[in-house]
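Complex shown without one protein chain; remaining protein chains in place.
Residue numbering begins at 1 within each chain, and the chains themselves are lettered A and B in the order written.
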Amino acid sequence: MAVVFDKPHSLCDVPTHYCPGCTHGIIHRLVCEVMDELNIEGDAVCVFPVGCSVLAYNYFECDVVGAPHGRAPAVATGVKRAKPDSVVFTYQGDGDLAAIGTCETVHAAARGENITVIFVNNTIYGMTGGQMAPTTIPGQVTQTTPYGREPEIQGYPVRVCEMLSTLDGTALAQRVSVDSPAHIREAKKAIKKGFENQINKKGFSIIEVLSTCPTNWGMTPADALERLRTEMIPYFPLGVYKDEAVWNKEEKAD
Amino acid sequence: MLTETIICGFGGQGVLFTGKLLAYAALYQGKELSWMPSYGPEMRGGTCNCSVCLSDEPIGSPLVNTPDVLIAMNEPSFDKFESTVKPGGIIFADSSIIGKKSVRDDVTCFYIPSTELAKENNLTGMANIIILGKVIRECSDRLLGINYDMIVSAFEKIIPPKKAALVEKNVNAFKIGYDYK
Partner (left out) sequence: MERVLMKGNEALAEAAIRAGCKCFFAYPITPQTEVAAYLAKNMKKRDITFLQAESEIAAVNMVLGASSAGVRTMTSSSSPGISLKSEGVSYLAGSDLPAVIVNVQRGGPGLGSIQPSQSDYWQATKALGHGDFQLIVFAPASVQETVDMTLRAFEEADRYRMPVMILTDGFLGQMMEPVSFSDETPVIEEKEWAANGHKNGRKHNIINSLFLQPDELEYSVNERYKRYDIIKEKIHEAEVYKCDDAEIVLAAYGTTARVAKSAVNQARELGIKAGLFRPKTLWPFPAAELKEACKNAKTVLSVEMSQGQMVEDLRLALDCRIPVEFYGRHGGNIPSPDEVLEQIKKISERSL
């Protein structure tokens, strides 16, 4: 019998700690499918963050390094500079990447650091129980914005891809979503491109994946996906914000 | 024997370089030494100094509080360090810039118009080397026997080949100070 669907090799065969309905599982799987297809598991080093995906070392079969909160791009820079032939990616949430790690993120991008950043944006701090994130949408209720985020008090969210697309060192800044099969296919293509960019030494690639947090949003998984579509995508429009090789421009990405 | 020297003046007068010359000359003679610059948010034109310790034995404290030899290239530094010189010590002052004489009667003083000598001889900016010439002439024995030839050879060693023309200029300046009566 032909196998038409299987667990990617680079995904560990273990149950995850993620809550029911959380889309981290989909994103992990997409990253691992790409690792398999590009045959890079043996060269890959995943830098995992602090946040819900802090246990990602249990799920990726490639080598893994834990970073302090927000510092994954700096740690990844260290790995990449020490071993330029390895394929280094960070896997970070919104609090990690866009609040405490903004500095490391912006400067890794500005340097054109040849790494791949998987940025999972679910507009909330999940691991700590649902506090306001740098991407929490105005009006969104969280533990620390019990009356909804009020820009007059808490300010506005950060649109990471738009911001990083202004930097000369960014090769790819693309926002995708995993709320539907079509979007999931799109997301995988973007992730693959992010890794190919690195393999072809094109510069810094960030793929922002809009994701859900049914637990801390207080919703069913289905309602959470609906919120992603109706509230998040309008505020964080999907699309390619920058796609332009920083280094190695002559060589074709394929 | 341990000899402690302070060289002081404006930033840009070559104060640190003068100290380095002494240090290198001692290094090439196999002596023990330390060279310590003042450091800080000092700009060109601000005051600056360095301490050089020369010894036949390992240097204990490289910190110079009471120098045996003081080379002063401007008045604020002269005022600051004149009183710190050990009794029996020697002061060299650039009299083109320092208008006063030492009030001390327990030290030997030499006043050399080195900035003017530099100007007259088309060696502007080399007053420090001129004064060093006088220092070596007058107190080679105090400076562990560092003599004319040793300083000349230090020039040759520390000035990079691509700036070789500077060696001759430095030697000229050094000789002017050395021969100054």
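The rule is short, and it goes like this: a contact is a pair of C-beta atoms (placed from the backbone, for glycine too) under 8 Å apart; a residue touches a chain by one contact, two chains touch by 3 or more.
From a predicted model like this one, the values you see are computed outputs, not experimental measurements.
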* **Among A:C32, A:V75, A:I124 or A:A245, the residue in touch with the chain that has been omitted** => A:V75
* Structure fact -> Only one of A:D43, A:E162, A:E186 or A:E231 touches the unshown chain, namely A:D43
* Asked: Where does subunit A touch the missing chain, residue by residue?
  -> 41-45, 47, 54-55, 57, 60-68, 71, 74-83, 85-87, 103-104, 106-107
* Asked: Touching the missing chain, which residues of subunit B?
  -> 20, 23-24, 27, 30, 32-37, 39-41, 59-63, 65-66
